[in-house]
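Chains shown are a subset, placed as in the full complex.
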Amino acid sequence: MPNERRVPTAVLLLWGPDRRGLVSEVSRFVYENDGNVVHADQHVDPEGGVFLQRIEWELEGFAVPRDGIGAALSPLAERLGMRWALHFSDQRPSVALLVSRQLHCLHDLLARWRMGELEAELALVAGNHDDGRAVTESYGVPFVHLPVLPGARAEQEDAMLATLAAHRVELVVLARYMQILSERFIEARPGAIINIHHSFLPAFPGAKPYHQAHARGVKIIGATAHYATRELDQGPIIEQDVARVSHRDAVEDLVRKGRDLEKVVLARAVALHLGRRVIVYGNKTVVFD
Amino acid sequence: MPNERRVPTAVLLLWGPDRRGLVSEVSRFVYENDGNVVHADQHVDPEGGVFLQRIEWELEGFAVPRDGIGAALSPLAERLGMRWALHFSDQRPSVALLVSRQLHCLHDLLARWRMGELEAELALVAGNHDDGRAVTESYGVPFVHLPVLPGARAEQEDAMLATLAAHRVELVVLARYMQILSERFIEARPGAIINIHHSFLPAFPGAKPYHQAHARGVKIIGATAHYATRELDQGPIIEQDVARVSHRDAVEDLVRKGRDLEKVVLARAVALHLGRRVIVYGNKTVVFD
Amino acid sequence: MPNERRVPTAVLLLWGPDRRGLVSEVSRFVYENDGNVVHADQHVDPEGGVFLQRIEWELEGFAVPRDGIGAALSPLAERLGMRWALHFSDQRPSVALLVSRQLHCLHDLLARWRMGELEAELALVAGNHDDGRAVTESYGVPFVHLPVLPGARAEQEDAMLATLAAHRVELVVLARYMQILSERFIEARPGAIINIHHSFLPAFPGAKPYHQAHARGVKIIGATAHYATRELDQGPIIEQDVARVSHRDAVEDLVRKGRDLEKVVLARAVALHLGRRVIVYGNKTVVFD
């Protein structure tokens, strides 16, 4: 997925009602304009009657100029009744990380960003605590401290929204941000919000999942990255992973083992989103990996 | 774990309140009587203040004769306030498998039993449907058909209990037995009951877990082997495992992938139980594997 | 993948030199003839410049009659310089299992076949030992005993080839068949041969891989299903899986844990092959799962 050596590509995501015989038209549009396809994948959900497609092709040598692709696609998609999104790999979205006091995901994402693993501009890190400032600034990234004062949660959310807007942030990553976002916040956000939950959802939603897991005596723990929606821990799941535990593991061991899961699962989900490999439909995702 | 080549062993399971300085006494009992220890493991649960131990030693050359070991241990354990269980590896417990119409776990356990993987006598297979008869009898194992007639669930359970008692069954394995056992049944059973649930508990308890998993859009499915208790799917977990799935997997694919999980997880749990490697305390297990 | 409820489908595998703008033609052929596509996937190997595609569509409602599809595809593929294979899901290939004395894969494949997991006719089981006869015949499948007499390996292979030919076997599965096949045998076989090797190839090729793994002190063991080629354990890999082990595991424990790997890995590989999801090119596979 690292894009350095590659020429810029267009990525088209397309989804809508499944209709026999029509769905090849989009592919044909790409092929007939000499698009050199580097990835193409599709999925039909037979229950929902939904067709979903991802197609990525090199811009170099494509007969339609970059600016004209959308206009060319629009009537085609309209006729097919499909929704679509077009992205260009060299237009890197602006990302904000929201953190609290547990900083392992922050450390991990900063290091990945530095090493070029994430196709994004890291606009800022914001925290309701100031703990993340030192490491963030050591990577040359701005840190904004927005504490939640007693009785002033709404004001803090307003300040956060204003900060995100000022940086034109397209993707918000909740990197163990220990605040429950209001419906208003989630709906105000024009772009997506990815959260990491430290359990294998739907097991152990809500607070202190490792304590819950320990009390239940499970033999495997997990982590889940999902899009935040109005219902807490109920949004579409992007990625999950698990690790084996035993009776020897105290809660603090689950927390420690869980950190490695959370880091990897969140980073994978963010990279999949940034690579335009995720389509949400209903309360589920299709991940074209 | 296969015992064929090994000399017979004694397995002592021991659990009770953790007390400093006392717990070595049991080990010393074994060592001082020239027990050649082939496995020793222990665990302290610091929250519950519970000490749990498994010690296995060869009977050959042990200073105390087999019949006298219990009598020798009893006062020691009483003084320490510990509960204990003593088993001999050459006394193979009698096991019954309960099945319905989905027979993959039955096929799998029969094959393992034939190949010597399970240290047990397979007394019988009983089903509320007759589907399992052919394969069971092809292995030379008796099959008992105990259908659940309308309004006669209690009578069927009585017949089942009588059958188990007649065969002196010590362990009941619910190998995808699609009947919810009454409290009365569970309490009447002198030995243990192991169930396989086709989800990663506590996610998706109850009916049709693969349908639930598909609707939620999880990226990983699981299976859980646990001791049956009065609360459905809430008993102590012995073993779990998981498999990765994607949007491409329809419910029937989850069912198919899940079968392989169920087979392996149930077989592992049964082998661990038969190897006397599981101690239940509270609603959890310690598994000395 | 189980096909019972589904209407019959055509599966087209196609591979050849990657050429921009041409590759959509095959898809278009399907779509323009009203093929209701149930699966489509493709891959471009940029190093080799190879394009590979799998497309599966329902025969019901397809404008070209089943008998005419090949004739319609042929000129198209020829013009594109592509090789291709066309299969119909309701034409179940004839399979033979070859076994020796370790029968866990045999038990497992027989049970899967009985439960409808494998889209194949099970023509026969053949063994250089007679051990597999009882279980094979209990499933109503013919068993052929072809012992390898001293100095008569070639004769045994001749008898095996004749048996396979007599049953029009298309796929040979080496289910822990402990004989090294001659080049002659491998080349004489018109269809494919799938082998299960009990290690994570390329680690520990050849004899006694679990002993090798134990001696090296690895923390993970594996199993590998691959197409048999003239070079032992060097053929294209179809599927692999692994299991964690520790210092507690003696060689016999590795063997026991490995059996579960071997069963699952071989069964998956066979199902993938039968589902026409594997294309071999060079010494590698593309698996459209």
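The chains carry the letters A, B and C, assigned in the order they are written, with residues numbered from 1 in each.
Operating definition for what follows: contacts are C-beta pairs under 8 Å (C-beta built on N, C-alpha and C of every residue); 3 or more make two chains touch, one makes a residue touch a chain.
Worth saying up front: this structure is predicted, and the values here are computed from it rather than measured.
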| item | value |
| --- | --- |
| Where 3 copies are displayed, count of copies in the complete assembly | 4 |
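Quick note on the criterion: only the chains that are shown with their structure count from here on.
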| item | value |
| --- | --- |
| Interface composition of copies subunit A and subunit C: same or different, split at half | same |
| Centroid distance [mean C-alpha coordinates] between subunit B and subunit A, Å | 41 |
| For subunit A paired with subunit C, centre-to-centre distance based on mean C-alpha positions, whole Å | 37 |
| Contacts with 2+ other chains: residues of subunit B | 248 |
| Subunit C contact footprint on subunit B (complex, rising order) | 1-2, 103-104, 107-108, 111, 114-115, 117, 135, 138-139, 248, 252-253, 256, 260, 264, 267, 289 |
| Complex interface listing, subunit C residues touching subunit A | 20-21, 23-24, 27-28, 30-32, 34-38, 40-42, 44, 61, 244 |
| Residues of subunit A touching subunit B in the complex | 43, 45-47, 200-204, 216-220, 222, 236-242, 246-248, 250, 282-287 |
